[in-house]
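Here's a slice of the assembly, chains where they normally sit.
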Amino acid sequence: MEFRGSDLLTVEQFDLDDLRTIMDTAERMEVYATRQKVTRVLEGSVLGNLFFSPSTRSRISFGAAFNRLGGAVRDTSSIDQSSIAKGESLEATARVVSGYTDAIVIRYSEEGAASVVAEASPLPVINGGDGSNEHPTQALLDLYTLLKERKIDLDGVDGLCISIGGDLKYGRAAHSFVKELSIFRNMHFNLVAPDELQMPDGIVSKLRDKGHTVDQMSDLSRGIQDVDAIYMTRNQEDRMSPGEAERFRGKISLDRRTYERRARPDTTIMHPLPIDSRPGAQEIKPDLYQHPNFAVYRQTDNGIPTRMAVYALLLGVADRVRETECDAIWHSPDSDKSIPS
Amino acid sequence: MEFRGSDLLTVEQFDLDDLRTIMDTAERMEVYATRQKVTRVLEGSVLGNLFFSPSTRSRISFGAAFNRLGGAVRDTSSIDQSSIAKGESLEATARVVSGYTDAIVIRYSEEGAASVVAEASPLPVINGGDGSNEHPTQALLDLYTLLKERKIDLDGVDGLCISIGGDLKYGRAAHSFVKELSIFRNMHFNLVAPDELQMPDGIVSKLRDKGHTVDQMSDLSRGIQDVDAIYMTRNQEDRMSPGEAERFRGKISLDRRTYERRARPDTTIMHPLPIDSRPGAQEIKPDLYQHPNFAVYRQTDNGIPTRMAVYALLLGVADRVRETECDAIWHSPDSDKSIPS
C-alpha cells in the first residue's frame, strides 16, 4: 500500500511488504523511543487523540509516540465531555477535528466507528480500537515483539506455533493479531478458550483457508505445549453480561508451575494488557511476572517505536526523521527495566 | 483598542478598526493553519485552557491554535476535577493558574464568569463561552467566514441581509454574532425563532438604535428569502426545561427543498456547530450537507486562523510570527475537504 496519507483501520489492509516496511521503520525509531536521540520531524503538527471510551495506557502511548516525533497532542478522554453528548454525529465531530489537526486516533465503543471517522476525515485516521472489532497498532506491536523476542526476521514467522488464550470472542487484540499472522505461511494456532468465548468462526475459517492449521480447545495446559509463543488475553467483562463475566472469570489462567511443566523452556509469554489482576481473575498469575520469558512489559514498550513508525509513514516523513536528530541529554534508566512483582 | 495584554471578553469591546486588525491577522495565519508553513513564535509559552463545562470541539480548537503558534497547552475538561469542587472560588483558581501560564481561555456555565476570571488574572483572558452570554471568538470566526464565503472585505458587510434562525434566546453564538455585526451599517436581520425563543429585546433594540432593520418571525421559509447568508443554531436544550426542550425540538429546520425554492441561489449557509443530528431535531437537514453553499465545515476550520490571530495579538507577537517560520514537511490533505453526508 501507499502509506502517505492513508488510514490505518484494520490489519487486513497489509500485505507482507507493508509489514516489512512498518517493522523496518519501527526498528529505526528505537533510538528515539529509548531516549538516546531526539527527533523533531513533526514539530508544528498536532494529533487529535480522540478516546471516547476509557483508557490510560493506550491513550498515553499514542500521545507520547507523537510527542517523540516532535508533534503536539490534543486529547479527549471521555464521551461525556463531547459534542456527541449534544447530539452531534461522530462523522461531524471527525470532520470538525480534521480542521484542527494533522492526524486522528479514534477509540470508540462501537464496531466500525473508525471507518466512519475515516470516511468523514481527509486526514490519516488510525483505529485505536473500535468495540470488539480491531486494534491494528496493537497487532503491529505484537508482531514487532514476536520478532524481537524470537530474534527472527519476518521470514522467520513462517511455520511458528502460537497459542492464543483467554477471551477470544470479544478480545479485539487477539482478533487483530491472528488476522495479521494469517499473512504468513504454514503456521499453527492453538486457540484456547471456554467454548462460549472461542474465536469467531469467520476468523478461524480464514486461517484455515490460508493454509494454517488450527486447534480449538479449552485446556490451557495442553494448549501451551510445543508452541513458540503464548499470547494471553483478559476477559472483556465490560462486553459480557454479568452472568457471563462471573462464569468465565479465571477460567483460563497461566501459572508458573503449569508453564514450566508443559511449555518448552524458551516459550515467549505475551499479553496485550491490561492483565486483570483481581485475585479471582488473573489470566497470568503474578508468579510469572519475573520470569525472563514474560515479555509483556517489553511488548508494551514496543508500542512507542511501532506507533512512531505508523505516524511517520502515514504522514510521509519516515525518511526525514534523522534530519532533525540531536542527542537526548537528560537521564534515562538503563535498558534493563524492572518488572513489578 | 490596544490588543497587547488585553482580555477578550465580549465582541462589544471592538470597533471597526479592531475587527480589521483581527481579520487581517487571521488572513496572515492561514498559511500556518492550513499546514503549509510552521511557526514557533510562542515556543516556551503555556496556555491554560480551562473548560469547566463539556466541550470537545472548542477545547481542541483553542488548544490546537495555540500549538500551531508553537506554545504548549494545559487543559482542564470538567468541573469535577477542579479545586472548585473543594470550595475554591473561581477568582482564586484564575489567579493561581495565572502563575503557571501565559494566557487563559475560560469556558464556564455561568454568565459573567469570564469577567470574574479576567478581574482576578493579570494575563490575557479569553472568554470561551460563559453560559448563554457570549462566545466572542466564535463571532470573529463567523465574520471571517462571511468575508471569505461572500468574497468581500469589511466594507462589503455594510448593507448585507442576514437570516439568524433557531434558538435565539439561549444561543450565545447568535448573540455574539449579531452584536458584532451591529458595528456595521445598514444591515437587515431576519430573526427566525419560535416566539418564546426570540432574541432578547436588549439586543434587538441595540440593532435598531444603530440603524439596522430587523424582522422577527417564526416562519423559516419566509425568513430565508432575499438574504445573503443564513445563520442557523441548535436549540440549547441543556438550558431549557424538559418541557421546553420537547416542545421546540425540530421547530426551526432548514431542508434542501425549502432552501432551493426560497433562498437566492448563492445564499451562504452557516452554523456555529454542533448541529443536533438526532432525527427529531436537525435544524439543518442532512440533505444540505453536500450543498456547495453549506459553509459550516469551512466555518469551523476558520476557528484556527482566527484564534491564532487572537493569541498573537493579545500576546503581542503578531508582527513576529514569520521570524520563526519554516516549511511543514509532513503530508496534509488537499484543501478541498470532504464533507460527511
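So that you can tell them apart, the chains are marked A and B in the order they are listed, and the count of residues begins at 1 in each.
The rule is short, and it goes like this: contacts are C-beta pairs under 8 Å (C-beta built on N, C-alpha and C of every residue); 3 or more make two chains touch, one makes a residue touch a chain.
Note that the structure is a prediction, hence the values are computed from the model and not measured.
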Overall copies of the shared sequence [whole complex; 2 in view]: 3
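As a convention for this text, only the chains that are shown with their structure count from here on.
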Centre-of-Cα separation between chain B and chain A, whole angstrom: 39
Complex contacts: residues of chain A adjacent to chain B: 4-5, 41-46, 48, 50, 72, 74-78, 80-89, 91-102, 119-124, 314-317, 320
Contact footprint of chain A on chain B as seen in their complex: 32, 35, 38-40, 51, 54-57, 59-61, 63-65, 67-68, 70, 72-73, 75, 77-78, 234, 238, 273-278, 281, 297, 300-301, 303-304, 326, 328-334, 337-341
